[in-house]
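Below is one structure; the comments refer to it alone.
For this depiction, one protein chain was excluded, whereas all remaining protein chains were kept in their positions.
So that you can tell them apart, the chains are marked A, B and C in the order they are listed, and the count of residues begins at 1 in each.
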Amino acid sequence: MDTNLALVLLLTPLLGFLINVFFGKKLGKTFSGIVGTLSVVVSFAVTLYFFGYITVAKQPIQIILFDWISISNFNLSFGLLLDQLSILWLLFVTGIGSLIHLYSISYMHDDEKMHTFFAYLNLFVFFMITLVIGSNLLVMFIGWEGVGLCSYLLIGFWHKNQEYNDAAKKAFIMNRIGDLGLLIGIFILGMLFSTLDFTTLKTAISGATNLNSYWLGVAAFALFIGACGKSAQIPLYTWLPDAMAGPTPVSALIHAATMVTAGIFMISRLNFLFDLTPEVQNIIAIIGAITALVAATIGLVQNDIKKVLAYSTVSQLGLMFLALGLGAYQVAIFHVVTHAFFKACLFLGSGSVIHALGGEQDMRKMGGLKKAMPITFMTMLVASLAIAGIFPFAGFWSKDEILITAFEHNIVLWVIGSVASIMTAFYMFRLMYLTFFKEFRGTEDQKHHLHESPSLITAPLIILAVLSFIGGLISLPKNSWLNEYLAPIFRKVTEEEHTLGTFEYGLMAIALAGAFIGIGIAYSKYIKQNSVPEEDSKITGISKVLYNKYYVDEAYDVLFVKPINALSGFFRDYIETSISALVFGLAKVTNELSFQGKKLHNGSIGFYLFAFVLGLCAIISYLFLAQ
Amino acid sequence: MNVSLLLILLLVGAFATYLAGDKLASKVALFFSLAVLGCSIVLLNHFNAGENISFINQWISQPNISFALQADGLSLAMLLLTTALTPLIIFSSFGNEYKNAKSFYALILFMAFAMAGTFLAADGLLYYIFWELSLIPIYFIALLWGNGDAEERKTAVVKFFIYTLAGSLFMLVAFIYLYQRAGSLLIDDLYKLDLTASEQLWIFLAFFLAYAIKIPIIPFHTWQAKVYQKAPTVGTMLLSGIMLKMGLYSVIRWQLPIAPLAAKQYMFVFIALGIAGVIYGSIVALRQKDLKKLLAYSSLAHVGLIAAGAYTLTLDGLRGAVLQMIAHGFVVVGLFFAAEIIFRRYDTRTISEMGGIRSQSPKFTSMFMILVLASVALPSTFNFVGEFTVLYSLSQINIWFAILGGTTIILGAYYMLKMFQHVMLGETNKKIFADVTLNEGLTMVIIVAVLFFFGMYPKPIIDLITPSLENILTQINRN
Amino acid sequence: MNNILNQIGIENYIFLCVILFCIGVFGVLYRRNAIIVFMSIEIMLNAVNLLFVAFSTYHQDAQGQVFVFFSMAVAAAEVAVGLAILVSIFRNSGTIDVANLKNLKG
């Protein structure tokens, strides 16, 4: 029964994908959308069942489907593991997934390849489920690479535009760099413990006495590189902002709510490993903090509404990594969940805006949409308040916990995190003010067409806004349902984090004040002073550096892409030809020798005889004189 | 019933095809190749049931040479690859018109005969004869039915022919020496030889030269790209799909167990060469202008990894190598066929002249995409199974090997996706791209299905090859 | 019976034959006229024949002499055929200068 249900959970999105691929055109747009959505909704329903089951039974379900790959020292089977962690992830993957599918029915209705879109989305959900419920690292890796593939397909969904294709390619390759790290980590774990199964790995690692901490550290670091690639951390984050080339629901689903959290999922999954490698944890925390700060600074000056959200995503992911690095997995996961709610809401809201403006993404050409699109405005406001960390919205609770944890470990990390939070508040409200307040700055034509989006779009927005509002309830400081729920997964936390003293209240107050400061600055700049960001060409100074994302893309281009291409050209034009010339040279030498040898045969009998005499002398001397 | 039947059937098929005349040739060839495929599946069943399907008979008494065809799991796996790809290749060529078709198809079958013989032969001389025999048909196929400038083609093909022949001669020398020592060339007798370390080194190097040119391992690869480019697609498929695997198979079957000491001592050198091939091939592939040449270099990268896996001398390495050989065989045939499909419509192989096919033929694009993904070893395709196993074995030797070899994951994705982007995506092409025909589609679907099926369930093949690989491994570790 | 070699010594024969042979070699290399070249060859043959006979005496064995017979027969045949060839060459090319006979040139 459980096996069958798990298969239903896993395979319905695949079925939806297959139907949409093979019959999508015949089904028609609406119907293919419904098929796509339904398949995810079914998965969501099954997930709910499992959720109910696990909260009662508290026993993980492990299913082995068939043997897959044989390695000399262990066998890898294709198995599924449904425990608290994976079911939690499934909940918001399929839940938010369903909402976004629903949203897409309306959003993508004008696109001629809607069935392909839904096919890809379904495929993505399938792979995401595989990633989450795989019982060993390699099954997880199928999903891991699979979601990367879907991300590639969806970023390049409008494939006639080669720039989008470049972005897609970049995403895939960046992910693959991480994947190599993940594979290396898998190899080392396989070598050390002869298993890749999560449960046996956990017992092996926690039961082992003399662990090779060096290799363990290397493995953890390699895995972390994998997580960096997928979850867009420094130095592999640059693909995520570019990934906004895809349709907005994709940005919401893949590049905000689900796929990019895979790295966090993986690290949480292997928390027992990372707990043993404090050095790697430190690296994770530092990288997370830096990413949060750097991405936030870039986000301050972006003018593309989706780019702002993308950098905000990177920044938030950085905060999650900060929490992971500090060993506070529950906190990170809490933020993953709340972030999924409000970021999905923000993306979908921005999608609604873009939809209304006929594809315009530049905030300088928006403004004053508050009246035209009240529902979008309200929902986005809620989500923005949530992400800014205003009490009592969901983001407040999760972000605050991260900051408290950071403060307990290292005050520097706390400062960085807080600064990033203030910036978040600023740029989010910059976004809100520029988009919804003041006068409309677009063309007259657009102004006439301004309208609230249809209910299929607004309904998911409302649901997500509600979730962003109340999402914090799952882990209130005093009485955390989430921590209790996840307790079997993680090592018992011994720290005194839930004793609410004045100290914690003080920190909360500081964070809240910071958020208000950020909002205040944004208000004074964009409402009071009524300023609008300048044209691209007029941006100067630090903001130019920020606007150009610290020139990281350019730096990567110069450091990696160009050299490799130059090397390729060099190999092709010089090395290849010279090796070839070497081979041909050998042939030429032979040829030349034979040509020279030919000259010996000049037809002169006298010469032949002379040679003959010499040869005769040589032979005779050898035979008789050599001894 | 034994394996000699297969060879006879292939040979008869070749003659029958030639006699059938130009019109019927392709169909007769297809019929025979399918019959052989069926026959080999039946044989596989017999083998799995524990029957002895080997065939050993004294051939020449002085010197002591036997007509020995030995089929174990490894041979059978490679045999199946040959017999499965041959009908596929023949079938894929149905869209083309060849002049003097009867000779063309007869040569294909003859080549399949020679390659099958190579995979089966258990006697050094017999093996050598089959090995060299396989060179002749591909020489004519590439020379007579190839494309491009005739003079350039001749240069490329003759270079290939002489190059591989020259390499093989060193192998012959090694065999002669081994015969002096063993008094027989039966593989089991050769395994039993107690050669000194220096003898083994020379023999190993002689074999290596032959195989390195055939596989090809850098820096012996220069024949490859040009020949792939100039040969007709069928020839390229035969070369890359099956013939390369002859070299890799021979490494596992002949080179390593006969000279294990040398293999162990210089393991790092040869692994490094293989991995250098991976990186070099990937980087060179990045900026190729010709689609077939790009695929040729990608093939170079992949076989480099396979060779590196084989030279690790671990069960994982050997197993991964064999799995990857089979997987690569299918993928590369598929990719070259895709190139051919484009060529049939656009009459060009230059990447810059393509683009925008996706809007014209989504079906073809999907299949091409899947092949590209399989080629970059996306998990759940067959290639991933092989590549993962090989990389795992490399990581057991030295983690840096795995990291460097693993760059294929990144670079492979880079050049394949770049190629895909420029070939398939972008603005709709002005030239007309007719949708794939039934037989084109069918060929692609079969390949894709094989890749997915074994990607998710490689167990049958793993079970087939593992015992014989373990045997070989005990031979390698005998002293 | 008295052996003649007791008075002359085999060495002298050897020296004689060697020098005679070398004169033959020299002639072959030195001259361009094919007839003279031929004659030089005959000189070489004679040198060898003489050595055969000398050693036949030395070993008191008839076999050496028998060999000289054969060698003479071969020489006769060779001269007959060789001269015939020369004649036909002369007839075709008007010269028997070996320097001009370079048809074997590779």
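What we mean here is this: a contact is a pair of C-beta atoms (placed from the backbone, for glycine too) under 8 Å apart; a residue touches a chain by one contact, two chains touch by 3 or more.
In the analysis below, contacts and distances are computed from a predicted model.
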For this session: Could you tell me which of "NADH-quinone oxidoreductase subunit J", "Glycine reductase operon associated protein GrdX", "Ribose transport system ATP-binding protein" or "Heme exporter protein B" is the UniProt name of the chain missing from the displayed complex?
Result: "NADH-quinone oxidoreductase subunit J"
Problem set entry | Among the chains presented, those that the missing one touches | A, C
For this session: Quickly run down the residues of chain C that touch the omitted chain.
Result: 1-12, 14-16, 18-27, 29-33, 35-36, 38-40, 42-43, 46, 49-50, 53-54, 56-63, 65-66, 68-70, 72-81, 83-88, 90-91, 96-97, 99
Exercise. Which chain A residues touch the hidden chain?
Worked result: 606-607, 610, 613-614, 616-617, 620-621, 624-625
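FYI, only the chains that are shown with their structure count from here on.
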Exercise. What pattern do the touching chains form: line, ring, star, complete or other?
Worked result: line
Problem set entry | Between chain B and chain A, distance of the C-alpha-averaged centres to the nearest whole Å | 37
Problem set entry | Where chain A touches two or more other chains, by residue | none
Exercise. Which parts of chain C, given as residue numbers and ranges, touch two or more other chains?
Worked result: none
For this session: Would you pull the chain A residues touching chain B in the complex into a rising list?
Result: 21, 66-72, 78, 116, 138, 141-142, 144-146, 149, 152, 156, 159-160, 162, 165-166, 169, 172-173, 176-177, 179-180, 183-184, 187-188, 190-191, 218, 564-565, 567-569, 571-572, 575-576, 579-580, 582-584, 587
Problem set entry | Of chain A, residues touching chain C in the complex | 598-606, 609-610, 613
For this session: Spell out the residues on chain B that touch chain A in their complex, using ranges where they run on.
Result: 159, 162-163, 218-219, 221-223, 225, 280, 283-288, 314-316, 319, 356, 358-359, 362, 366, 373, 378-380, 385, 388-389, 391-392, 395-396, 399, 402-403, 406-407, 409-411, 413-414, 417-418, 421, 424-428, 456-459, 462, 466
